[in-house]
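Only one protein chain is missing; all other protein chains are in place.
For clarity, chains are labelled A and B in written order, and residue numbers in each chain start from 1.
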Amino acid sequence: MRPILRKLVLPVALAALAGCGGGEADDKPLRFWQFWDSAVMEPMIREFEIRNPGIKVEVEQLTWKSGLEKIQAAVASGTQPDLCELGSTWVPRFSYEGVLEDLTPVYTEIADSFIMWESAAWKDRMYGLPWVQGSRALFYNTDLFTRAGLDPDRPPQTWDELLDAARRIDGLPGEVSGFGLNLGERYVLFKKFMAFAWGNGGSVFAADGSVVFDSIENLEALEFYRELAKYSLKEKQEVLDHFFKSGQLGMQISGAWNLKNYAIEAPGLKYRIALVPKPAGDRGEHASFAGAEMLVVFKSSARKADAIKLARFLQDYPQAKKLCLDVQSVFPASKIVFKDEAFVGDDKTRVFIDQSLTSQTAPPHPGWIEMEEVIDRSVEEVMYGRAEPREALKKAADEIRRIAGRFQ
Amino acid sequence: MKDKPRAKRPRVPSLVVLLLPWAVVYGAFFVFPFVFSFVLAFLHYNPLSVHATSWAGLENFTRLFGDERFLRALRNTLLFVVGTVPVTTAAALGLALLLRGRVPAKGAFKAGFFLPSVMSAVVISLLFKLFYAPNGGLNHALSLAGITGHGWLTDPRTALAGIMVMDVWAAVGYYAIIFDAAFAGIPKEFYEAASLEGAGFRDTLRYVTLPALGPVIVFVLVINTIRSFQIFIEVFVMTQGGPLGATDTLVLYVYEAAFRNLDYGYASALAYAVFVLSGVFSIVAMKRFRPRLSLGGGG
Partner (left out) sequence: MARRLLKFAGLLAVFAVMAYPLAWMLSISLRTGEGIGLRYFKEVWRAGPFDRYFLNSTIVVVLVLAGNIVFCAMAGYAFARHRIPGGRVLFFLVISMIMLPKQVILVPLYILMQKLHLLDTYAALTLPFAVDPFNIFLIRQFLVTIPRDCEEAARLEGAGELTILFRVVMPMLKPALAVVAIHTTLINWNSFLFPFILTNTASMRTLPVGLALLSQGAHSIDWGHLMAGAVIASLPVIIAFVIFQRQIISGLTSGMTK
């Protein structure tokens, strides 16, 4: 095809198709897309409208499974909203594509009041505002601990202790498993494995941006993970939850949404939460994975100032707290949460709050979604005995380098 | 404006009127998306940066042949199609046959068989996900027979089979209803003639029923094949293509290529690969089964 057609006509045609849908007038409502229950969000939005007369907000609730498709379709057709909630794993890609508004000015004002900024960063600018976050922590069944001769008041602090506890519980008579390892599903594996890798000082990228997924620290973590699998129930999340609820699983790493579920579905269950164990008493960290929900403003928006106003309002502690208390699965990204009795006063939620101090979100790379799949696959192969940790990590690291190379 | 009494061919305007509604809907809502999606296959297109779209030529297609994942998904999808379509069709036919004649509570049976089709695929997939879990219904039933089962969906060897069984379960009743409706279309005279000639059950089946149902059977085969090539939501809900890619299917790859990798061009190429495959299989099915099944004058 002639170069002129290739480089000029096509993009113009497509842009023209996409372009004419944008709004101009100020009398159009401020459009906000998010994923939480509208019954919870509506009152907050009304409150915002009362405090900001003249701004009308149109909220739309997206489903977790298909919401991304809708956002993509909207951007492709030029009808994206003004303000949008995006998961931390997606923000880097959107930043890279240049569709998000640069929010660095806002960042410089409020940087110290919030955690979970990492995924909003791209080329030294900030493109998102942290809203809520949720770490994963270690759930353990105190009854099973006692039965296995372990002290329920002293949860495992190190990898060795974790292995020991898992082994003992797994050895109990009956259908009891020591640890719950996610397997047989995607999009989850890396979250659980990377907790150990990060705790050991490993990572996917080095500070200079090079891929170090095949580092010795990650290798140690993967070998440990494989060792742990010997005393584990290797199943999908629902199955792990089921077994934990019925008192047949000693430990598993999971998120705060279970606090609500377990209370309703297994009220008699005796369990506690602990930080994810670190490699050894004298080294490493109690690292974990945290998912964060960010608020982003689309560059195409004609009402950026208002969108930012709404974002700040939602981020503000009273609103974020209300949302978190309602849904009971995440916590505010605002640092005030560290001092709020409502969260730190409770035995269980306090651990999640503490854990968030040493948690990481997925590395902020636009190609992360593809890299995530590579990591999931390599962990899976090791767990199924199809590959040795060293080879699996090397292969994955090479693949990640290839993917990274496409995003220069 | 009456036709002349001798006219055999209807006038063109009537044809136009007949086809107009379809043409309008098709023209308005499908030509554009179809052409768009076809063109996409020759482009590098990312929904987030439409302005950066560039020409890919045949790159997306040539990439297919060296793509390990595509070959794996292709293999799994073919396995799925070959493993479910004949079984579902035969079972549905069998069920429809069972429903013939005087059967007490026939309506209740029909409603019962029909039930799985009424539920959304997502709900069925979620149900079966639990059903196949180590602590689920299947293992429970097996334990009654003294067999200890494991996690059927976490084992690369049984995951795909599990989804196939679920698919047959969900589809059989629906196709049985179709066959049941088709049976009603067979003129009674055929059966009367056959019994007058002393034909038994087997012969009636072979020389009357099956040939009369020929076109319907072909139809069901084709429809089922096309649908099976597009198996997606069940896999997405239950295994996301795992474990170890054992349940990775073509349309799952289409979905991920588009909505996770933001590579709409490649997703389109994949989709048209499915399109071509469905087409080939359908044509083959139509050619192979037509002469054998249809009656002399009815095809």
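Convention: a residue touches a chain if its C-beta (ideal position, glycine included) is under 8 Å from a C-beta of that chain, and two chains touch if they have at least 3 such contacts.
Remember, predicted model here, so these are calculated numbers, not experimental data.
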item	value
Residue of A:S66, A:S210 or A:S246 touching the missing chain in the full complex	A:S66
Which residue of B:Y191, B:Y207 or B:F275 touches the chain not shown here	B:F275
Candidates B:T53, B:T158 or B:Q230 - the one touching the absent chain	B:Q230
Hidden partner interface residues of chain A, rising order	17-18, 20-21, 35, 37-39, 60-61, 63-66, 69-70, 72-74, 76-79, 237-238, 241, 255, 257-258, 261, 264-265, 329
Hidden partner chain, residues of chain B it touches	1-3, 5, 7-10, 14-15, 17-19, 21-22, 25-26, 28-30, 32-34, 36-37, 40, 47, 95, 98-99, 103-104, 107, 109-124, 126-128, 131, 137, 169, 172-174, 177-178, 181-182, 184-185, 187-188, 214-216, 218-219, 223, 226, 229-230, 232, 250-251, 254-255, 258-259, 264, 267-268, 271-272, 274-275, 278-279, 282, 294, 297-299
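In this text, only the chains that are shown with their structure count from here on.
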item	value
Chain B contact footprint on chain A (complex, rising order)	1, 5-7, 10-11, 14-15, 17-18, 68-69, 72-73, 75-76, 93-94, 97-99, 183-187, 233-236, 238-239, 242-243, 246, 369-370, 373, 377, 380-381, 384, 386
Chain B - residues contacting chain A, complex	43, 45-55, 57, 129-130, 133-135, 151, 153-154, 156, 159, 239-245, 259-262
